[in-house]
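One protein chain omitted, others in place.
We call the chains A, B and C, going by the order they appear; numbering starts again at 1 in every chain.
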Amino acid sequence: MLIEGKNICFTYEVGGSSFALQEVDIDIAPGEFVVILGANGSGKSTLVRHFNALLTLQRGELKVARIDVRNEQDVWLLRRLCGMVFQNPDHQFVSSVVEEDIAFGLENYKVPRDVIPERVRSALALVEMNGYEKRSPHTLSGGQKQRVVLAGVLALEPEIIIFDEATAMLDPTGRQEVIKIMQKLHRAGKTIIAITHYVEEAVAADKVILMHQGRVLACGRPQAILTNLELMQVAELIPPLPVRLYYDLQQAGIQLNRCPLTNEELAEAICQFRSNT
Amino acid sequence: MSIQIEHLSYAYRLPSGEKVEALKEITCTIATGDFVGIMGPTGSGKTTLLQLIAGLRRPTGGRIRLNGKDINAHGYNRNLLRQMVGVVFQEPENQLFATTVEKDVAFGLKYSGLSRPEITARVQWALETMGFDFEKIRNQSPLALSGGEKRRVAIAGVLATKPQILLFDEPIAGLDPYSRQHFLHFVTKINQAGTTIIMVSHNMEALAEYTRHLLVLAQGRLIDSGPTREVFIRLKQKHSGAFGQTEAQKITTLLAKNKLVLPAAVVTYDDLLSALKQELAGGGPG
Amino acid sequence: MTKMSAVQRAVFTAVCIGLCVVLPMAFHAIPNAGVIFSPMHIPVLLCGLICGWPFGLLCGLAGPLLSSLITGMPPMAYLPSMLIELATYGLVSGLMINLVNTKKLYADLYISLVVALLAGRIVAGIAKALIFAAGKYTLAAWVTSYFITLWPGLVIQLILIPTLVVALMKARLIPERYPVQG
Partner (left out) sequence: MRMLPTGEYIPGHSFLHRLDARVKLPCFFILMAAVIGAASLWGYVLVVAVIAVLILLSGLPLPAAVASVRRIYGFLLVIFLMNALFFGGEDVLASWGIVQLSRGGMEQGFRVVGNVVLILVLGNLLTMTTLPTQVTAALASLIKPLKFIGVPTEEVAMILSIAIQFIPTLMEETELIKMAQIARGARFESRKLPERAASFIPLVVPVFISAFRRAEELALAMEARGYRNAQNRTRRKKEPLALRDYGALTVCTLICLVQFLLRRC
C-alpha cells in the first residue's frame, strides 16, 4: 500500500465550530485514482492534509510510502512525494511570472539551477501550457491558472498528487481542463487523490471514499457507492443524473438492465431496453 | 419595478491605452417579478452587467431605466436605488465585518429611517428566511461561522432591506449539492413573494429549472434572450458544442445518435424523465 | 492554531506590504479619505502588532517605497520622511506589543498604538529637522504639522486597528493573544 492509515483521529475546536476526524482507516494503492467524496465540513481536507504533514497526526497511525508522517525529519521528503493542489488558484501563486512560480518548488529542494528551465518547460508541457512562461498568472483564465499551479506541483515529480477541491472554483470549461489532465496523469501511472463534492467527478475513479461528519461512511468502487441512494442521502449528496433517472424509471415500471453512471452508459442502457421490448 | 436596458455599453481603458469593450449595445426588458438568468462564458460581461443594473458603474453608452426613470440621470436618488436593488456578489461572505451577526445584517438598514424595533424585526425576518434560528445566531461573530453559514448571513444582510430587485452573481458556485438546492428553493420563494430576481450562473441545470427568462452573453454582446426553454432549445440547435446545454439535452443528443429521437423541448431533468416514460412504457410510436 | 509559523509571518507581511500599495488606490475615489486617515498606516501598524518588530519594520519601509515606485503615490518628494515615520510605526508597534502585557487585549493594543504613533511622529520630526530641512525647520512648524494633524489620525487608528485585530482573531486567521482557558 502506498498510503496506509489506521484509526486516524483529529480534533480542532475553536469558537463554535469544530473540524474532526473520527477513527478513519484508509488504504490507497500505487497508481490508484481515488476520489474522496463528501459535503462541506465532512473532513475531506482535514484527512488529506495529514498525508503531507501539513497537519500533525494526533492519534492513530499513518504511513505514506512507508514513511511515518510523524517523523519530523522526513516532512520535506513527504511533501516532495505528495504534491497538493488547493481550491483557489489565486491563493497559490508566489510569483507574478509563470516560470518563476513553477520554479519555486524546485528551488525549495535545491535543484541545480541549470536543470530548472528544462524541468519548468516539461512541467508546462504536461499541463499543455507551453508558451506561457513569461506571462503573469493573473492574466490567465481560471482553468489555466489552476493548470499553472499544477505544473508547479508536477515539476517536483511527485508520486502522489492530491487535488483538494481543485475544481470547485472553476467554470465548467476550466473544470473540464483540469479533469482531463488529472486523467492523463492517472494513465501515466501517478496516484491521484481528488477531493470533491461533484459526484460526476467520482464516476471515473478506481475507488470512492465517502465521508460524512469526520467518518468514512463507505469505500469502494464508484458503481457500488454512487448507485446506493441511502448512502448518498446520509452523506448529503445527490447521485449523478443517470442514477437518479434509473431509479425514477424503475418506479414507473421501466427496469433498465443495469444502473448507469455516465450519460453514455445511460443512452446505451435505454437503447438496449428498447430493442428488448 | 420593470427594468429597461437600452443600447447599454460599457468600455474602459487599460493603462496602456488599449480600449476594452466589456459590454456592447445591450437592449432588453426585464418585467416586474420575473426570474431572469444570465449565462455566458467567463469574461463575457455578466458581472459588469449586474454592476451596471445596480448603479455601481456608470455606462459609457445607453441607458438603464427603472420604472421608466434613467438611474444614471442627474438628480436620480441613488440612496433610494440602493434600497430598491440588492446585490449579492460572488463569494458574498467576503463582505462580513461586524462583531455580531445581528449588527452585520442590520448594516444596510442604518439609513432606512426604520425604528430600532422595526430594524430588529427586519433582521429577524431576514435571518429566519435564510434558515437561521434568530436567537441562537444573533450574537455570534459572523467571522467565526462556517463557510456556508457565512454566505447565508451575507445574503440575509442584502435581503434585510427588502429590495424589490435582487441580483445574484454566481450564488451557488462552490456550494455542496444540498446547500445549492436549499439556496435555489429559497430564491424561488422570495421570487414568488414578488421580488424580481436576476441571477448569473454557470450552472445550466439551475438556470434551466429555476429561471423563467434567460439572457445569453458572449464577448460583451447579448447573443440570445427569451423564455428559458426556448433559449435552451435554440442554443442546442445553433451550437453543437457543450456550451449552454443541460445534462438532459446532452443525453437526448446521445439518444438521437442511437435513433431514439425525443422532442426538442426536453430541457430539464423532469422533461427527460417524462419523455422517456412515454417513449419506453407506451411502447413508443410505431 | 497555536502559534504562527515563520512562513505565515512572512506571507502576512507580504500581504500587508501589498495592501500598502492597494489601499491608497482604493480609497482614492472616496472624498478626503486619503487625507484624513492615511490608509497606508493601517497595514504597517497591523503588521508590527501581528508579526513582530522585524516584519513591522520591513513593512514600514517596503510598503511606501513599493507604492511610490509602482503607483507614484506618495510622490517621491515625500517619500523619505514618510519612510522614516512608517518604519518607526512598524518597529515600535511590534516592540511594544511584546513588552506590554496587561492581560487585557484592548489595553495592550491601545498602549502599543499610542506609543508607536507618538514615536513615529517624533522621529520623523527630528529627522526632518536634522536632515531634510536643516535650519529652516522650526519647532513650531513641527508641532503644527505633526500634532495638529496627529489627533484625527490617532483617533482613527485607535478605532480601526483594534477592531481589525479582534476581527482577525475571530476569523481564526491569527492566534488569540489571551486564549480562553478551559
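Here is the rule we use: a residue touches a chain if its C-beta (ideal position, glycine included) is under 8 Å from a C-beta of that chain, and two chains touch if they have at least 3 such contacts.
Quantities reported herein were computed from a predicted structural model and do not represent experimental measurements.
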Neighbouring shown chains of the undisplayed chain, as defined at the top: A, B, C
Sole contact to the chain not displayed, among A:56, A:71 or A:108: A:108
Hidden partner chain, touching residue among A:116, A:204 or A:238: A:116
Which of B:51, B:72 or B:100 contacts the chain that the document leaves out: B:51
Hidden partner chain, residues of subunit B it touches: 12-17, 20, 22, 51, 54, 56, 79, 82-83, 85-87, 89-90, 92, 94-98, 107-112, 143, 157-158, 161
Touching residues on subunit C - with respect to the absent chain: 5-8, 10-15, 17-19, 21-23, 25-26, 28, 30-31, 33, 36-37, 42-43, 46, 58, 62, 65-66, 68-73, 75-77, 152, 155-156, 159-160, 163-164, 167-168, 171, 173-174
Residue ranges of subunit A at the interface with the undisplayed chain: 52, 54, 76, 79-80, 83-84, 86, 88, 90-97, 100, 104-113, 116, 136-138, 152-153, 156
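Here is the rule we go by: only the chains that are shown with their structure count from here on.
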CA centroid of subunit A to CA centroid of subunit B, Å: 30
Computed distance of Cα centres, subunit C from subunit B, in Å: 41
Set of subunit C residues in contact with two or more other chains: 170, 172
Shared interface positions of subunit A, touching two or more other chains: 14-15
Complex contacts: residues of subunit C adjacent to subunit B: 166-167, 170-172
In the complex, subunit B residues that touch subunit A: 41-43, 140-141, 144-148, 173-179, 181, 202, 204, 242, 247-248, 250-251, 254-255, 257-260, 269, 272-273, 276-277, 279-281, 283-284
Of all residues in subunit A, those that touch subunit B in their complex: 14-17, 39-41, 141-142, 168-169, 171-174, 197, 199, 236-238, 241-242, 244-245, 248-249, 252-254, 263-264, 266-268, 270-271, 273-274, 277
